[in-house]
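One protein chain is absent from this view; the other protein chains keep their places.
Showing subunit A:
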Amino acid sequence: MQSTKTREGTEGGAGRASRAVIEARDLTKVYGRGENTVEALAGVSLAVEAGEWVSLIGPSGSGKSTLMNLLGLLDRPTGGSYNLGGREVSGLRGGELSRARRDLVGFVFQSYNLLPGETALANVELPMVYADVGRKERRRRATEALERVGLSGRLKHKPTELSGGQMQRVAIARALVNGPSLLLADEPTGNLDSKTSEEIMSLFGELHDSGVTIMVVTHEAEVAERGDRTIEIRDGRIFGDEGRSPGRDVENGGRR
């Protein structure tokens, strides 16, 4: 019944604003084996500071999802190094990797990826089950997170009983509930109409204002404009990096 982890989703450590959340160097990803290999990422170096909102844009197939998956620890890079929240994570495996994923990142998918049989509340509680948070504490924090995304009236609803926008809100609440250093979203509004997209992006805005570091993949210009920095990727390389916070020197930022 102990609840060791009680920190809130948005509370960060002191001095977080000056610290790099993401520090990636020369990340590569090659899919497949033998003759049918695809080099999805051809060496990406990138630094993102705490509190930044980065929009990741680029044509279809350029490697945006591949990069996000690597940054979200959902996949392992073929080469390169990755420091997440001050911790070298590119060499992690097994349980350590799972725990880093659990504690450091929140991931929002285009297709929501909620467990269809579970209620909104149970879906949001899930990351805390794996973080070994007690039942009452889970309930409290999940309820709070759902209130924060404007779903206090939908706690007991199952995904099939929710609209696309509502499902994405549940997914966002779930991504935040373990208090990650970083919120990653791969085309979070890709399945939503423009009005709902607008609402979701407003929610991201609120989260950003409260200090959450955000990285969003998008096709839509309006969505990209909301961020304070836009990184463009083409053919697995960073092609442009606009509005990045000053004083931060990222080596191959504009290399081509």
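Here is the rule we go by: a contact is a pair of C-beta atoms (placed from the backbone, for glycine too) under 8 Å apart; a residue touches a chain by one contact, two chains touch by 3 or more; residues count from 1.
The rule is simple: contacts and distances are computed from a predicted model.
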Looking at UniProt, which of "Nucleoside ABC transporter membrane protein", "FtsX-like permease family protein", "TusE/DsrC/DsvC family sulfur relay protein" or "Cytochrome" names the chain that isn't shown? "FtsX-like permease family protein"
Among A:78, A:113 or A:210, exactly one should touch the missing chain; which is it? A:113
Just one of A:25, A:141 or A:174 touches the chain that is missing; which is it? A:174
Of A:76, A:157 or A:234, the residue that touches the missing chain is A:76
For subunit A, enumerate the residues touching the unshown chain of the complex. 69, 72, 74-76, 94-95, 98-99, 101-103, 107, 109, 113-115, 117-118, 122, 126-127, 129-132, 135, 174, 178
